[in-house]
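Apart from one protein chain that is not included, each protein chain of the complex appears where it belongs.
Coming up: subunit A.
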Amino acid sequence: MNELVFFINNVVISGLTIGSIYALGAVGITLIFSILRFAHFAHADLMTLGAFFAFFLTSLFPAAGPAIGLPTAFVMLPLAMALTALSAVYIDKAFYKPLRSHGVKPIVIVMASLGVTLMLQGLIRMFMGTSARSMYIDDRKGIHRIELPFELANRPVVLTDPQILLILLLIVIVIALHLFLTRTRLGKAMRAMSDNPDLARVSGINTDTVVKVTWIIAGSLAAIAGTLLSLDVSLKPDLSFHLLLPIFAAAIVGGVGHPYGALAGGFVIGFAETLSVFNWAVILRPWRDYLWFDLPANMAFVSSEYKITVPFFILLAILVWRPTGLFKGKVL
């Protein structure tokens, strides 16, 4: 039974956590990809920026969290989301919109987004330094140890506050996003524009508003993902570096332009990563007497230094066999 608990802790819970983070990022990527038609490389840095805003607010009001009983950074999340969304809108206005109105090829905007990546990284490190920081200032990370009601399981399932909050928040976001995209005028306008921008424009949709709303949604989701990830681990300025490839892989696996596909893609990539670095020898150990080979101490598919290869090869595989993604997205 302890092996099962180990599996739950190391695969189910961490896969759900990292999958949710990837999903939140990938939804933003896929919305920008389908409405503005370029791969937004600065997205992972928007996540870092959001986390940085949350950290900044936390250090301003360190007592806000304990008063309510939640992590302070989580209490500050709405403000951080607003700030990140605002930054995203202004970054678009300053750097991408002039290029768009010049009618350049989309790939030039991709380059500009790499330029924005560097600028954000430089700024964040200038203000925050290059070392990792804890998001907890006046409070501590809540860790829940859940004892399983079985006799053989003497190890607890471990869940942390940020993980619970992340998963709850993700459910709320999915429902809200679904309602927004299917029930409101603006959501329908967004879908129309992602299907055919010219047709949307001639039928009287204000494309500027749609673009702005896209950035607001993408920026807020990025802030949530960044903040909760750094609450769960720690706030590192090079957070984005480990996120960029997985979230792009998630968006493409799900099918570009498909928010639900991006959610699924995020979990596919998240679980693929955790399953491939998981040490399968632990699961097999109870049966070691019946195996025809000697059980090695470590039987992970990929050692954790090469974790980045997992999203990469999933990405390549999907590009070879099904470039539209699992959910029949666009091949732009």
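One rule holds for everything that comes next: contacts are C-beta pairs under 8 Å (C-beta built on N, C-alpha and C of every residue); 3 or more make two chains touch, one makes a residue touch a chain; residues count from 1.
What we mean here is this: contacts and distances are computed from a predicted model.
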item: Choices "Branched-chain amino acid transport system permease protein LivM", "FAD/NAD(P)-binding oxidoreductase", "Diguanylate cyclase" or "N-terminal of MaoC-like dehydratase domain-containing protein" - which one is the UniProt name of the chain not shown; value: "Branched-chain amino acid transport system permease protein LivM"
item: Hidden-chain contact residue, picked from the options A:1, A:67 or A:110; value: A:110
item: Residue among A:7, A:56, A:95 or A:180 that touches the chain left out of view; value: A:95
item: Touch with the omitted chain, as defined above, among A:77, A:253 or A:315; value: A:315
item: Residues belonging to subunit A that touch the chain removed from view; value: 33, 38-39, 41, 95, 98-99, 102, 104-108, 110-112, 114-123, 125-127, 129-131, 244-245, 248-249, 252, 296, 301, 303, 305-306, 308-309, 311-312, 315-316, 319-320, 323, 331-332
